[in-house]
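With one protein chain held back, the other chains of the complex are shown just where they sit.
Up next, chain A:
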């Protein structure tokens, strides 16, 4: 009954500026790609409805800017995230090396209840560039890093060609869902008039 209801999943995309976060999101949500680079300053939000095992979900995707500036959103930005996507550009080593920082940053800011098992997904983007000849981060290297961080799922993508984007986000949604905590019973207090009266009367006898 309660599990039949539609759920909203908050997904955060992190990574250095220019790795293709906004492009991946646009490719996934709108099936569009633009070569024009327009830096995201701050945050951008897209939503997408997905169906999974006969249930409807809404993905609320929070795109961020890689610049330090975006940190102005602070904790509020990360709060209540259901999944975190870490993106690097396979043609830029620096962007891969930054992944650790982004992961740390997320865990500190979002402070999820179970950091060990918080769902991350790593995307190695822009595999189309130069037919793969300018590539500096090998699949092996990326997978090794993912394995060392608790078997984070890894996808090689091209936002430009739409390669593997759908599959990656499907995995993101699944992982976000897995992380859903047990439904807690909602039980607020009931006013206990008798007790309140007692307390009052004992307090007033002075």
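Please note the rule applied: a contact is a pair of C-beta atoms (placed from the backbone, for glycine too) under 8 Å apart; a residue touches a chain by one contact, two chains touch by 3 or more; residues count from 1.
Throughout what follows, contacts and distances are computed from a predicted model.
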| The chain that is not shown, which UniProt protein name from "NADH-ubiquinone oxidoreductase 78 kDa subunit, mitochondrial", "Postreplication repair E3 ubiquitin-protein ligase RAD18", "Anaphase-promoting complex subunit 11" or "Vacuolar fusion protein MON1 homolog" does it carry? | "Vacuolar fusion protein MON1 homolog"
| field | Options A:30, A:134 or A:151, residue touching the unrepresented chain | value | A:30
| remark: Had the left-out chain been drawn, it would touch chain A at residues 2, 5-8, 10, 22, 26, 29-30, 32, 38, 40-49, 58, 60, 62-63, 69-70, 72-77, 79-82, 113, 180-181, 184, 186, 188-194
